[in-house]
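Only one protein chain is missing from this complex, and each of the others stays in its spot.
In this document, chain identifiers A, B and C correspond to the written order of the chains, with residue numbering beginning at 1 in each.
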Amino acid sequence: MTETFDVIVVGAGPAGNAAAYTLAQAGMSVLQIERGESAGAKNVQGAILYSDALERLIPDFRDEAPLERHIIEQRMWVLDDESYIGTHFRSDEFNKPPHNRYTIIRAKFDKWFAKKVREAGALVINETTVTELLRDGDGKVIGVRTDRAGGDLHAAVVILADGVNSTLARKAGFRPEIEPRHVALAVKETHFLPRETIESRFNIQKGEGVVIEMLGKITQGMMGTGFLYTNKDSISIGVGCMLSDFMAQQTTPYELLERMKAHPSIRPLIQGGEMKEYAAHLIPEGGYNAIPQVYGDGWLIAGDSGMFVNAVHREGSNLAMTTGRMAAELVIDLHKAGRPMTAANLAEYRRRLDDSFVMKDLKKYKDLPDIFHANNQFLTTYPELLNRSAYTLLKVDGVDKLSKEREIFASFRDKRSLFGLLGDAFKLWRAFR
Amino acid sequence: MHSVVCIKQVPDSTHIRVHPVTNTIMRQGVPAIVNPYDLFALEEALRLKDRFGGRVTVVTMGPTQAETALRKTLSFGADEAILITDKAFAGADTLATSYALASAIRRIDQAFPVDLVFTGKQTIDGDTAQVGPGIATRLSMQLLTYVSRIAEIDPDRREIVVERRAEGGVQVLRTRMPCLVTMLEDSNRMRFGSLPDVLRAARQTVQVWNRTDAGVEDVTKIGLKGSPTIVSRVFTPKPRAQKAEMIAVEGGPAEQAAALLERIAARLPDRARDAQSAEVSR
Amino acid sequence: MSAVKVEEKLFQNRYLVDAERPHIRIRTPSVCEKQCETQPCVVCCPAACYSREGRKVSLITDGCLECGACRIVCDVHRNLDWEYPRGGYGIQYKFG
Partner (left out) sequence: MSDDAPAPVRKKRKVVLDERLKAYRGVWVYIEHERGRVHPVSLELLGEGRKLADALGVELAGVVLAGRADDGATQRCRLAFEYGADLCYLMRGDVLADYRNQPYTRGLTELVEAYRPEILLLGATTLGRDLAGSVATTLETGLTADCTELAIDPEDRGLLATRPTFGGSLLCTIVTLNYRPQMATVRPRVMPMPARAPGREGRIVEHDLQMREADVVTKVLDFIADDARDKPQLPFADIIVAGGRGLGKPENFQLVRDLAAVLGAEVGASRPVVQAGWAEPDRQVGQSGKTVRPKLYIAAGISGAIQHRVGMADADCIVAINSDPNAPIFDFAHFGIVGDATAILPALTEAFRARLRGAARAAEETA
């Protein structure tokens, strides 16, 4: 048996769902293939949902999507072993609808999104792993083969939204194996607590949420960050570091998470919670320079599979939705124009991406991953210094403030040369500019 | 060969946890699945279809969400799926459930005569193992519970030979079809459905029957009204907190073994009990 | 190896194990044992699927979280056959 569709979308994450939804809305015959028991069963994210990308697809998503809490407070913590120093930004502005950011639980959210895709008219099958791309004699992708017996599936174009491991493009030779320095490995736990406990612990009302992003010694010198997000009646807590850094040391990811959870500033926040899931996932953080070929004869890549993640702003799912939508829009345009899905025609995808915020943002921070990589003092020495400084400054011990400032400055200078400090500041400034 | 397989969508009870501190039940994220025991029943029915042709109809009574479970059975290769759902069924115990399912099976039988009705040996949420026997009784079918193997089947003579798990051994039984079989776990392994079946499952409509469609004649026999039993109290068990009694005696392994054996013998005076009941058999 | 019981963490997860069909295999065990000095899979795997006895690396995929880290860190010897599990099997995240 061979069935033919206009488009096959591989994967039911944000990229695949956005693509399949857009295509089905336009009336194209779409088959979406997901390997999990249901959409979301294989997907892991913090997770923060940025409204804009979804809003463009489903303007009234707020009325029905399973959202946990809208975020009213963002904390940035820099931690050493005993303490943290950081900023908290909280504003009632964030309480005014429509809200801009939400915490979500991906298994629930993706299931809802997939339902929307089905309702839009796509044929969605779960529990089916696509094992390879089918290609004709000229190398053009003409469909997919799955792990289920009884036939192949053909389509004019295949959208690969198969996630960070990008298995299909790799196997087809469209891209090389991912480098350890281009992905972060994140582990995460979901801790359940009564809703009221979360709200009193984080000083929030019903529906309001807090996000904590963490840097510093929690990653033990590896380049990475920790996070803690409040959901309705649970807390997501996790830590991620570059895989290349994990390789170069001896701490396992779960030990790292365990130590982070034991930090005196973090432990009280999750105390009494019941851990109900432990997850791990790779995050493509190679940035602009790591983006592979994203189109070819009969195929397009969207989402994590194309390494579309802005690590600096911690944006992934909205880039996934945006690239998924843009891939679909191009396919719709070509289809309407009666033009074939050749590499030459699909090249327009890359051009449109380049003109969009997706590539512009990624390009802006293109050197940042390497800077952090070559300078791990950002993650070890500085956090310690910052915290020490705050401690010195705040401690009431009869030392005058001017002397304290001098002591703080001296300690910075001792740890890294003055020249090094200036250099670091310059590098960071350039990268964020 | 037309088999009807009764299934139930259940919460995956292996993921229900009791909070160690508050001792309350935690149900967040507990997935709804096809009762695992029912899959052995479904696979057996599919095998009969592979051998003799015919069809497999899956039926469940439950809320509208149970459609997911039914769709899954289609992806394994079931031909048709029927969801019996009606507010009037709410609060049903096993007796009322068997009445509703038996009524629906009669309806199914009118369209395509039924040769075999299959159920799992029990569900993992209720664990009662009563609905199967109940359906068989209501349909006046022969009942074959805890079947580990269908040894022979003769569609022409309408006979079936099965191995049935009994206490201390296996009964080999022969009976006439139509009959009701409850399948024992591990009696087979569910297949990996084919691509055409998976595609069909995604497209096919699950039939939804209300109580009239299901042929329920006597509304006093369904739902709460038709249920002789009610749950009067739900509570969590006391967690067992004791640790092992450590056997630490002077000497080597022989002494330790001897001390251990005494403890076991004191705790399990079963030898004596077995001897008593064995005595009767002589 | 560590005080953290990753097994207790994995126990909270939902898996549908495809019995006797591991989706990752070590191609040539002797390469891990004799040629791979760092054996990064043992440290990096977030589910402790890889364990070391002496210099031998053994792999049990039941607890696999399907992240792909092991395949990527095996960048010198490329000694893994890494596939996703069959459809519907493996980790099924309840929250994700």
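We adopt the following convention: contacts are C-beta pairs under 8 Å (C-beta built on N, C-alpha and C of every residue); 3 or more make two chains touch, one makes a residue touch a chain.
Just so we're clear, the structure is a prediction, and the values are computed from it rather than from any experiment.
In terms of the touch definition stated at the top, the absent chain reaches B, C within the entire complex. The chain not shown here is touched by just one of B:S3, B:Q28, B:T60 or B:N188, and that residue is B:Q28. Remark: the omitted chain is touched by one listed residue; of B:A129, B:M190 or B:V208 this is B:A129. The missing chain lies against subunit C, touching residues 7-8, 11, 15, 17, 19-20, 60, 62. Where subunit B meets the omitted chain, the residues involved are 11, 13-14, 16-18, 25, 27-32, 63, 65, 91, 93-95, 98, 124-134, 136-138, 142-146, 161, 163-176, 185-186, 227-237, 240, 243-248, 252-254, 256-258, 260-261, 263-265, 267-271, 273-278, 280-281.
Note that only the chains that are shown with their structure count from here on.
Two chains share more touching C-beta pairs than any other pair, namely A-C. Separating the CA-averaged centres of subunit A and subunit C is a span of 23 Å.
Chain geometry summary: the mean Cα position of subunit A and that of subunit B are 42 Å apart.
Subunit B and subunit C have Cα centroids lying 35 Å from one another. Residue numbers of subunit C whose C-beta contacts span two or more other chains: 86-87, 92, 94-95. In subunit B, the positions touching at least two other chains are 28-29, 31, 192.
For subunit C in complex with subunit A, the residues that touch the partner chain are 2, 4, 6, 9-10, 12-13, 16, 38, 40, 43-48, 65-69, 71-73, 75, 78, 83-88, 90-96.
Within the complex formed with subunit C, the subunit A residues making contact are 35-37, 40-45, 47, 105-108, 110, 126-129, 131, 146-148, 164-165, 167, 177-180, 183, 185, 187, 189-190, 234, 236, 243, 246-247, 249-255, 258, 275-282.
Taken together, the subunit A residues at the contact with subunit B in this complex read 1, 3, 37, 107, 123-125, 127-128, 146-151, 153, 190, 192, 233-234, 272, 274, 276-277.
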